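The complex appears here minus one protein chain, its other protein chains still in place.
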Amino acid sequence: MIFRLNKLIYILSSKVSARTLLAGAVFALLLTACAVTPEYYTGLDARAQRLNKNIMCPICPGESIDQSQATIALQMREIVREKLGEGWSDAQIRNFFVDRYGPSVLMEPPTDGFSILAWIVPPVIVVVAIVAFLLAIKGMRGNAQRAELANSGNGPSDPDNLERYYQLIEAALEPSLARAATSGNDTPKGTEESNG
Amino acid sequence: MVEAGQAALVIAFVVALYVPIASFVGSWQKAPELTASGRYSFYTIPILLLIATAALIYSFVVRDFSVKYVFENSNLAMPQIYTWVAFYAGNAGSLLFLAVVLAIASVIAVLTIRKRLPYTAPFATGIMSLIIAFFLGIMVFMANPLTVLDFIPPDGQGINPLLIHFGMFIHPPLQMSGLVLVAIPFSIAIGALAARRGGRDEWVDLGRLWGMISWLILTIGLLLGSWWAYTILGWGGYWAWDPVENSALMPWLAMTAFVHSIMVQKRRGMFRMWNMVLIIVAFTLAQMGMFINRGGPVPSVHSFAQSAMGWLFLIFMAVTMVAAIAVFFWRLESLKSRSSLESLWSRESAFLGQNILFLLVAFVTLWGTIFPIFSEAAQGTVITVGRPFFDLVNGPLLLAIIFLMGIGPLLPWRRATVRNLLRTLRVPLSVGLLTGLVLVIVGIRQPPAVVAFATLALVLAGIINEWVRGTRSRHRKGEPYLAAFGNLLSANRPRYGGYIVHMGILMLAVGAIASSFYSTQRDLVMKPGEVASVGSYTFEYMGVEDRVYSDREESLASFTVFKNGEYVGNMEAYRAFYPDFRIAATKGAIRSTLVEDFYIVPSEFQDGGQAVFRVLVNPLVWWMWASGPIITLGIAFGLWPVRQPAMATARLPRGVQVARA
Partner (left out) sequence: MFIIVALLIALIPAIAVLYPFIKGNAANEWLDDESSPMADLERRWDSAISGIKSAELEYSIGNLEEDDYKLLRQEYMREAALVMRSMELEEEQEAELLAAIEVEIRDVRERISGADAQPDDPQDPQEPASGV
């Protein structure tokens, strides 16, 4: 598999022309440009929405104050707007609510203490899964190669015996070609194929 | 009538216990009369349950409030047509619904497997019957929908007002049906193993068929649920990663993995153990879905009654999982694969990767859903794991899945050379990059959105590219273009049916991504007569009308709407309050076009007609709902059996045909 990867890199690098490199560089530059677009990150409306989506309505099970239409949710949205107008930072506003309602008012698990596990475990599992996948492929391929070696002994001694079957199968696969030639009808092996 | 129903329910329970005994013992002791007896009596279960259902519906129709369930879920004011919804609105009724659906579908399933899998059939039948017996047992002993009160109340409590919406006529029944139907491929697979008939892919054709049927119904159920949340819950969104939603999503993820990897088993005799594990996981998750719907450990927006029977569900889930795993290990030896994976760059390994990704999403979803329990146990504080967490962690995984959806079909079975793969990738990859570039130039700049749209373009390009090349290659052999295309599709129905489904998924994805990143949302305070603008829409708030009904008070707001200066119509939205249920329900006004939805929801009505409105412009949402019919079409096309022409060869052994669907 390492061999395959090397091959891939070699092919990629030998196929890539200067023009492609230039296009790629321009594209990367543009992407970086859009990544630092200020509006997305600092516009008041956008910030308010993001905060609202992150704060839970205390009396409605599982709804953010952005989602819920309950009176208290509306009031909390007002508070968020007010504080944003006064210049509070996102973190300060979040802490304000946590002080009053406890950490469960935030829709995301906090990043300190036990709850950091909530954030750490998924990426770790993803990495483990990728590794497991690659190992599994390697293992299965290893079996395939060993099986091929084991079976290769049978190959040469058989061809004559199977020739008759080959002809029959070929005939079975291509009956429509003969039909098409004579009757000029369409639908070649069409109706008989079934793969997916 | 009610008595007939009660009797039928109890008798059905007894029969449902007889069937597995007769089937298992009959198979074990080689007593065909016994297994036949089990099978025939299994066929009577739907009849008995339909009698019970008829009794319940009849009681609703005549408003017989002496029946406790009718009392709790309807009233005199309820229009007759909502009887259908009231039937499954409550705990006991939904159990009966699940049982009836499973019974009918199982009988159809047994009829299909009876001839083709004669040794597996008794075991599969027995397992299906045990599952039905569980539901019936709970009903008979704990939550009987036909219990009668000692007195006759003059009026009922009425139906939950949130359920009075067109979507509620189809979403809950479909969702519940989808979840419960996972039992069928599960029973076939484990039944085959138990019958010692699982090691040679005997059950795969029918397992795939019933897997895809349950997958389709689950998909439609989820789509309808999102659509319902969007149109009736009034917060402008359609998916909140709420525990109940998650519990319906997880089995869907497992089943999506299953219907793909079962193809590998069918074509190459591989993944035999993996598919067994997968279907066990899927069924366990489906049961969890049904459990959480009945009041589980994590609160949510729309869990049903909190009841102690949730724990019975949990026990049943554990029992079926342990039993299935036991059967799995008992027959493990027989599940060695027939062939092996040959290359990382093959369709088989793409399927494996896809499976892993889907299971990762399921894991993350599960993790986020139950983490609050751990946190509370470990440090005593209650925390919430909500939408932001899931969006952030699942987002990239889902994007990777979509990317794989584009790359996978380009890989041939067994192996592909890397050079060839790159050549095939050229067109989709360049289309993807080009799309990304164009988007950035045009002004769409949020990196996740750009990457997502570029990926969608890549996938679409890959599909269209193959269709074009396939049609062209047939055309070169002498067919006119239209015929070539038609024949290409009909000659390879599973493959092209799959492409149609993938196109549907693309529609779903484009709507989800566009509306996630580019919705415009404003909360406005308006007095009657005021005009406001959001996006390219200008609208005038005409005023509010208060109406009082026997069960609710409604405030109806109306608007005149203009787009780009042109009049496009009037819209109405209301907010209703149901004093009996102490629930407020809102219904937003939505104007939906192919390009975007214009959406007004009243948050609050204040004095003097002043009101707070939430106004949204959601791009491309229509495409999400439109994906449903496309996906259905794709599945139907893919499952459509191919009629085989008679094989005219003298020497081919009897019964052998060139290929089967």
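Note that the chains are named A and B in the order they appear, and that numbering of residues resets to 1 at the start of each chain.
Definition applied: a residue touches a chain if its C-beta (ideal position, glycine included) is under 8 Å from a C-beta of that chain, and two chains touch if they have at least 3 such contacts.
Keep in mind it's a predicted model, so treat the numbers as computed, not measured.
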Visible chains that the absent chain touches, using the contact criterion stated earlier: A, B
Residue in contact with the excluded chain [from B:415, B:522, B:563 or B:591]: B:415
Positions on chain A contacted by the hidden chain, ascending: 161-162, 165-166, 168-169, 173, 189, 192-196
Positions on chain B contacted by the hidden chain, ascending: 3-4, 6-8, 10-11, 15, 18, 22, 32-37, 40-41, 43-45, 47-48, 51, 115-120, 196-197, 199-203, 266-269, 338, 410-417, 419-420, 423-424, 466, 469-470, 473-474, 492, 495, 652-656, 658-660
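Keep this in mind: only the chains that are shown with their structure count from here on.
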Gap in Å, rounded to a whole number, between the CA centres of chain B and chain A: 20
Residues of chain A touching chain B in the complex: 1, 4, 7-8, 11-12, 15, 23, 27, 30-31, 33-35, 37, 40, 49, 53-54, 56, 60-64, 66-69, 71, 74, 77, 102-110, 113-115, 117-118, 121-122, 125-126, 129, 132-134, 136-137, 140-141, 143-144, 147, 168, 171-173, 175, 180, 186-196
For the chain B and chain A complex, residues of the former touching the latter: 234-235, 237, 240, 242-243, 263, 267, 299-301, 339-345, 349, 352-353, 356, 359-360, 363-364, 367-368, 371, 374-375, 378-379, 381-389, 393, 397, 418-419, 422, 433, 436-437, 440-441, 445-447, 450, 477-479, 483, 487, 490-495, 497-498, 521, 523, 575, 584, 586, 601, 603-604, 612, 614, 638, 642-645, 647-649, 651-652, 658-661
